[in-house]
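Okay, structure first, notes after.
For this view, one protein chain was removed and the others were kept in their places.
Each chain gets a letter, A, B, C, D and E, in the order it is written, and its residues are counted from 1.
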Amino acid sequence: MENTEIWLGSLITKTPQEGRELAIKMARKTIGAIQSDPEVKKRLRPQYAEDAGLLVASAEVVALEFQTVAAANNYWR
Amino acid sequence: MENTEIWLGSLITKTPQEGRELAIKMARKTIGAIQSDPEVKKRLRPQYAEDAGLLVASAEVVALEFQTVAAANNYWR
Amino acid sequence: MENTEIWLGSLITKTPQEGRELAIKMARKTIGAIQSDPEVKKRLRPQYAEDAGLLVASAEVVALEFQTVAAANNYWR
Amino acid sequence: MENTEIWLGSLITKTPQEGRELAIKMARKTIGAIQSDPEVKKRLRPQYAEDAGLLVASAEVVALEFQTVAAANNYWR
Amino acid sequence: MENTEIWLGSLITKTPQEGRELAIKMARKTIGAIQSDPEVKKRLRPQYAEDAGLLVASAEVVALEFQTVAAANNYWR
Partner (left out) sequence: MENTEIWLGSLITKTPQEGRELAIKMARKTIGAIQSDPEVKKRLRPQYAEDAGLLVASAEVVALEFQTVAAANNYWR
């Protein structure tokens, strides 16, 4: 119980840009859920950010998460 | 019959975060359905968690599963 | 005519878990449609199940098929 | 004009299984549109069918095309 | 202003097959937007068409674009 941080209380955001930030957070939290060891995460982090292929793959995950967030917010129309 | 564990009784969850956990479970259960040998699974597990490319690919699967769970829950609106 | 097995009579399933099984079947049947030689299929099978990258890629296909099955079933709501 | 074969007159099919066949055809036709040289296509074909990674990637394309076909047919409900 | 060619005036097409052609055009135009140097594009083109993995990946992009075009056209129903 102590470990369970509630980080996703809602998919609703005030603006598209906040929705974008939530999408990035969602992608990051999944990585954290699969690999929870802070040492390993620290070791892997520079790989994401400096490998062009990993950056594009990460951008794909964010695009998918944002599809969900945007639909939840009825596209902030 | 004995082997069939019912692990997906419903796509409905109380909160977005529980939906997130369900999405991760769905991704994991697929892996388990394709590769059911516990020895092999144990051998492969560290690969997912320590290979940046596999972590991002896994995050993509979770994002796709979550799209389904979120739609099922009408985005917890 | 003789070769045509009707394996996808409907996308409707009684439960989410049966929908999951259908999604896995759909993914497998596509592989079978592209590569129908039983000898080659037998040779490739261990690769899917023991290569972490292929397992994650297979899980992505299942996630996509399940999106369709779940929508067809109106998410078993 | 002469070269233009009309192969996609409609997304509507009588059954889910015919929808599946259409999805496979759509994926194949895209390959043919990008690489129209019959010699090259012949040379590449065994690669798809005997490389586990390419088979899974091809199955992903079919899953995406089928999402469209299934929605067009209102999931044959 | 002079460089801005309007190539996407509408997502509406008369037939599914024209929708398919639009989806292929959309995929190609993105490549052109990221890599606008005609010399480099000419150098890369044979790679797409003769590498089985790139062909399948390209087919995936076309499938995604077609999902959008098909929805825009209400599946030409």
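What we mean here is this: contacts are C-beta pairs under 8 Å (C-beta built on N, C-alpha and C of every residue); 3 or more make two chains touch, one makes a residue touch a chain.
It should be emphasised that the depicted structure is a prediction, and the values quoted were computed from it without experimental measurement.
J.: Tell me where the left-out chain touches chain A, residue by residue.
T.: Considering the whole complex, chain A reaches the absent chain at 15-17, 20, 24, 48-50, 52-53, 55-60, 62-64, 66-67, 70-71, 75-77.
J.: Where does chain E touch the missing chain, residue by residue?
T.: 6-12, 26-27, 29-31, 33-35, 37, 40, 44, 47-48, 51, 53-54, 57-58, 60-61, 64-65, 67-68, 71-72
Quick note on the criterion: only the chains that are shown with their structure count from here on.
J.: Starting from the mean Cα coordinates of chain B and chain C, work out the distance between those two points in Å.
T.: Their C-alpha centroids are separated by 16 Å.
J.: Starting from the mean Cα coordinates of chain A and chain D, work out the distance between those two points in Å.
T.: One centre to the other, that is 32 Å.
J.: Using the touch rule from the top of the page, what residues of chain D touch 2 or more other chains?
T.: Expected reply: 48, 53, 57-58, 60, 64, 67, 71.
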